[in-house]
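All protein chains but one are shown in place.
Order of writing sets the labels: A and B. Residues in every chain begin at 1.
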Amino acid sequence: MLTKKWSLSSDRCFAPEPEQRQLARQFFYSISSLPLVCPHGHVDPALLANPAACFGSPTELLIIPDHYIFRMLYSRGIPLSALGIPSRDGSPVETDHRKIWQLFADNFYLFQGTPSGLWLKDELNNVFGVDEPLNSRNAGYIYDYLQKLLLLPEFSPRALFKKFNIEVLCTTDAASDPLEYHQSLHQEGLTHIKPTFRPDAVVNLNTPSWRENLTKLESTVGREITTYTAFVETLEERRGFFKKMGATATDHSAATPYTNRLTDEEAEAIFARALANKLNPGDAERFTGHMFVEMARMSVEDGLVMQMHCGIMRNHNQAVFEQFGSDKGADIPLKIEWTENLHPLLTAYGNHKDFHLILFGLDESTYSRELAPLAGHYPAVLLGPPWWFHDSINGMERYFNQVMETAGLYNTAGFNDDTRAFVSIPARHTVWRRVACNWLAGLVIRGLIEEEEGYGMAHALAYDLAKVAYKLN
Amino acid sequence: MLTKKWSLSSDRCFAPEPEQRQLARQFFYSISSLPLVCPHGHVDPALLANPAACFGSPTELLIIPDHYIFRMLYSRGIPLSALGIPSRDGSPVETDHRKIWQLFADNFYLFQGTPSGLWLKDELNNVFGVDEPLNSRNAGYIYDYLQKLLLLPEFSPRALFKKFNIEVLCTTDAASDPLEYHQSLHQEGLTHIKPTFRPDAVVNLNTPSWRENLTKLESTVGREITTYTAFVETLEERRGFFKKMGATATDHSAATPYTNRLTDEEAEAIFARALANKLNPGDAERFTGHMFVEMARMSVEDGLVMQMHCGIMRNHNQAVFEQFGSDKGADIPLKIEWTENLHPLLTAYGNHKDFHLILFGLDESTYSRELAPLAGHYPAVLLGPPWWFHDSINGMERYFNQVMETAGLYNTAGFNDDTRAFVSIPARHTVWRRVACNWLAGLVIRGLIEEEEGYGMAHALAYDLAKVAYKLN
Partner (left out) sequence: MLTKKWSLSSDRCFAPEPEQRQLARQFFYSISSLPLVCPHGHVDPALLANPAACFGSPTELLIIPDHYIFRMLYSRGIPLSALGIPSRDGSPVETDHRKIWQLFADNFYLFQGTPSGLWLKDELNNVFGVDEPLNSRNAGYIYDYLQKLLLLPEFSPRALFKKFNIEVLCTTDAASDPLEYHQSLHQEGLTHIKPTFRPDAVVNLNTPSWRENLTKLESTVGREITTYTAFVETLEERRGFFKKMGATATDHSAATPYTNRLTDEEAEAIFARALANKLNPGDAERFTGHMFVEMARMSVEDGLVMQMHCGIMRNHNQAVFEQFGSDKGADIPLKIEWTENLHPLLTAYGNHKDFHLILFGLDESTYSRELAPLAGHYPAVLLGPPWWFHDSINGMERYFNQVMETAGLYNTAGFNDDTRAFVSIPARHTVWRRVACNWLAGLVIRGLIEEEEGYGMAHALAYDLAKVAYKLN
């Protein structure tokens, strides 16, 4: 399309030393055509359930839904309204997508050296064939070019799903979700798109819209939920339905990984106070901590793998939350503690052969101090890959260097892209695979593993570990 | 002067791999003659206000005023009194500067591999032309050589200021400071030496000499300060005066970045208890937390950039404090928390287009967990460079690797030398520029940025970011 050629280095993410780089290349070559295993993410199943679905405009594809992108622009003073982020208070937002794209292009330099910058380049260059770096001058031209492509059938979500060589993709779905899109996919035989059971919206009693969320759940199961006992039974029933729709895992998020079993009486009493909108201070935290243990119990019973994502303060920016709602790039990590907090849960189920718990955190100081030692001891515990802000080249290197010596490779859960930005999936897996191969090449060059071992470990990191951890075989 | 040549490697601080090193050299060459921007530091303005000022003896220049130096000697058992550190209890200290210098030279090996060691070599070699490594044997010879130079006009503070190519230098000054030296500099037209408003001594009610500090402030403004309201008005007035004298920023330090607005009644009550010397436990912390918010309000109003330096326990060593006072190398960092602590302040002003907050901490575990995400979201927040102990090669590399992917380069504030050791200023900027260029070279070699981008980013890191962040344009 354009005259000057722009492309990504075929050695990107590799260390500079030639011998290590050569070996990293070899490892990467050996795994580069493996299918993508995507056991955890936030792709909208509606995109895939409808064969005629389309991504819309370039701005709808790359900017409006992706808080990784617009939070960086916001941090430099660009209003979210100017970026077309829908407001929930009815205040006006920019609707001219071409104009938003121009603003994005004008500020594209803000992504220099960031993972988003690398993914965007990979998407533009490798998925869409843009061969000139995006800038103020060519913004309109590239917008029009992308818009034309996005209307073609070969750039539909389903077509890209195939092109991306995705073997399995798990979405993340509320406990109340009727899974209509997954049902429809199932009926078509597309069973490699699977739901994941995420009950936070009804489990975390201090969620702003908890009562509405519970009402949705009641509506989904067609009955009122007036007691803790009924609540637990409903969750068990929903897990069963998710499992029938192909789910192999659940997911749970909270500010801290505090766990502690309450007596049934205590749990009933807190739940009653929640229904009466009369929670005492600490009630919500204690209930969440209790439900972690309950969810572990259910996992032992139904075999769903349990994921915990902990250590984030949601909606830190009150003004942004009020005007635009959740997931607007305003979630900020918190320091957390796993060793004491997980003790009750692990005392109950940590040695159980049918329990599988995958841990994710944003407090990297816990990698070597708590997470690796826990995974390196408890049969039930695996460590998830670097999460969110740490899904980056340096984040992965810190993870490999701080986790693997103590946990061992086989107590980790491979990679997941955790994204709602569908077209960034291959770019994200590629970064993981490249950084993993570079790490392995370093181990060989430093005499710590044999080259032959490196090939097997690369295969595990790119493919096997995720499949095994999430029971996707 | 001496026979054997001693010099610093022209490739110092660069990674060993030849291709990366070559690129780092190129980047460094492109920025090495840029003037120094020094927006935060502790140089004594009296040194510059008097054209005839002189640095004194080599010991007065390099040892006695620099706690980075003498704390290392103290840690290996050398008494501070033997190093000529003035006592405040009248106990005798060594006054023979040549003898102190000999002791320093005898123990110069203690600085192997430390930033102080690197700066000292740079100062001795590049500023003073010492071309033999300092040791026990040549200590006296080098002392005499330096002493001779220090009496020459070309080694006066003003002459070195020019030679160092310092474009602007900001000092740090108490709220009560009449800024007489800055006034005199201003009258001479030397407006590139600017004060910074630092009111800790009167804001932190548990400062040992709080009452005396307040009295000084009263004396400066020529009236009593008997209420919180009057206190706040006085601070506003002083900020106005600092601004008139060229200040563009304020600076605030506390053990934690706790922030929380009190009601006026609460603030008045605490201030009254402070005046009555009857503080309740927690009063001082709550007042400091409140004043952070107040200072942010004033920054919005008068446009002064706000700096926060948090996470240090001052005067950890009680015996040293009693005998020698503050700033004696006995301040030890504390773990801190930003995400929850800054929430009230950022809720109030974090989205305000006229608010600029630069954060500094010593708890590196907060780089990737809290600081980079905060800077990568809030329009008001920028991250200062690695502070104090982390103003070092490894400290900078950790900063680049842990901050930049999430915060992005343009949410950082460039470099400042933060030093009271005037002759170390070029050495410190050089280390930053070298480590920055080496980091950028790594990004290019790993395919993450284009080489052309690297030149622009190097310029930003060496010069532009600091000027913009501190409004020094």
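Note that a contact is a pair of C-beta atoms (placed from the backbone, for glycine too) under 8 Å apart; a residue touches a chain by one contact, two chains touch by 3 or more.
Nothing here was measured: the structure is a model prediction, and the numbers come from that model.
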Problem set entry | Candidate in contact with the missing chain, chosen from A:Phe164, A:Tyr258, A:Tyr378 or A:Trp432 | A:Tyr378
For this session: May I ask which residue of A:Leu36, A:Ile64, A:Leu443 or A:Ala469 touches the chain that does not appear here?
Result: A:Leu443
Exercise. At which residues does chain B meet the chain that is not included here?
Worked result: 8-9, 11-17, 71-72, 74-77, 109-115, 117-118, 133, 313, 316-320, 329-335, 362-365, 389-390, 392-395, 398
For this session: Could you please point out the chain A residues that touch the chain left off the display?
Result: 15, 17, 19-20, 337, 339-340, 343, 346-347, 350-351, 353, 365-366, 368-370, 372-379, 381, 401-402, 404-411, 442-443, 445-450, 453, 457
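Definition applied: only the chains that are shown with their structure count from here on.
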For this session: Between chain A and chain B, tell me the centre distance in angstrom, where each centre is the average of that chain's C-alpha atoms.
Result: 40
